[in-house]
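Provided herewith is a single structure, encoded as structure tokens, for subsequent inquiry.
Excluded from the complex is one protein chain; the other protein chains are retained at their positions.
The block that comes next holds chain A.
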Amino acid sequence: MSNTAPLLQVKNLRVEFPTRRGTLVALDDVSFDIAPGEVLGVVGESGAGKSMTGAAIIGLLEPPGRIARGEILFAGKRIDNLRYEQMRRLRGKEIGAIFQDPLTTLNPLYTVGHQLVETITTHLPLNPAEARKRAIEWLEHVGIPAAAQRIDSYPHEFSGGMRQRVVIALALCAEPKLIVADEPTTALDVSIQAQVIALLKTLAREKGTAMMLVTHDMGVIAETADRVAVMYAGRIAEIGPVREVVKHANHPYSAGLMASIPPLDRRVERLAQIDGAMPRLSAIPQGCAYNPRCPQVFGKCRELRPDLLDAVTTRAACWLYDTETARG
């Protein structure tokens, strides 16, 4: 994949929240690419900045949050500085989004058909009748039985899993090239999480859709992602091919995360607990943000913050991979 021009490029992204007690830096120096059709898994403890990264990409950071530095490029063009209306045209059409909780993502007062048709007619040159036909096809794609009848049902008439299928149909119906899926199964019943992920994966493969898949489920990452980014305290701690990061993590934090993943036959497990807690944004320690919890911490870690360094199989933000440190 390394030779394909990237579909999405995030470069040195910094997101700030001005508050009365100073500026909070929610994301700092976040850089990664996603190639066309590629699935990038994003993992990390709650509060690491995964959702914030997704929100910055789709241009829906909640004010007063703003991109303070860096660039986001989609298909080679900058999208982080577009005006609202220009960015709106990209949302849904080029970059789709799936949120965590299907129970709250659909407007309860409109039928799923209404919501599908309005999305389709917003982005595609179809009349309402054609859009409705397309909507039924999409409901069939995502595995809603009796789609032609169910299209006129309201969200509350579907179960959680079925609603997330509807959400997936809504996110994909204008055939975007990139999907930002933020914990798409976390709110679902464990028994149906695998089906929904399988559906998402199949559709993305079929349509060649690239995906940024945020999840806590290492089993899902192992099965679905091509590459993984591990986030910690608003930065990327490690990024690399899925096999390497899951099996042979280089960064001590990723290693801790992966340490207690059960064997693959017992999938759908939560992240292991690492001693201590991720620092709050207002109290990120000097040097490496992970240093208070890191078993391999040494002098330099408490003074300087490491950038992503080449760790042979992956790239890791850790002084252990600094050639000069190693030498000296």
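Note that in this section a residue touches a chain if its C-beta (ideal position, glycine included) is under 8 Å from a C-beta of that chain, and two chains touch if they have at least 3 such contacts; residues count from 1.
Following the convention adopted for this analysis, contacts and distances are computed from a predicted model.
K.L.:
Looking at UniProt, which of "Carbon-monoxide dehydrogenase small subunit", "Late competence protein", "ABC transporter permease" or "Tryptophan synthase alpha chain" names the chain we cannot see?
P.N.:
"ABC transporter permease"
K.L.:
Taking the full complex into account, find the residue in A:56, A:79 or A:171 that is in contact with the omitted chain.
P.N.:
Result: among the candidates, A:171 touches the missing chain.
K.L.:
Where the complex has a chain not shown, which of A:25, A:56, A:97 or A:213 is the residue touching it?
P.N.:
The missing chain is touched by A:97.
K.L.:
One chain is left out of this view; which of A:39, A:131 or A:162 touches it in the full complex?
P.N.:
Answering carefully, the residue with contact to the hidden chain is A:162.
K.L.:
Touching the missing chain, which residues of chain A?
P.N.:
The list for chain A reads 58, 60, 84, 88-93, 96-97, 99, 101, 104-111, 118-119, 122-123, 149, 152-154, 156-159, 162, 167, 170-171, 174.
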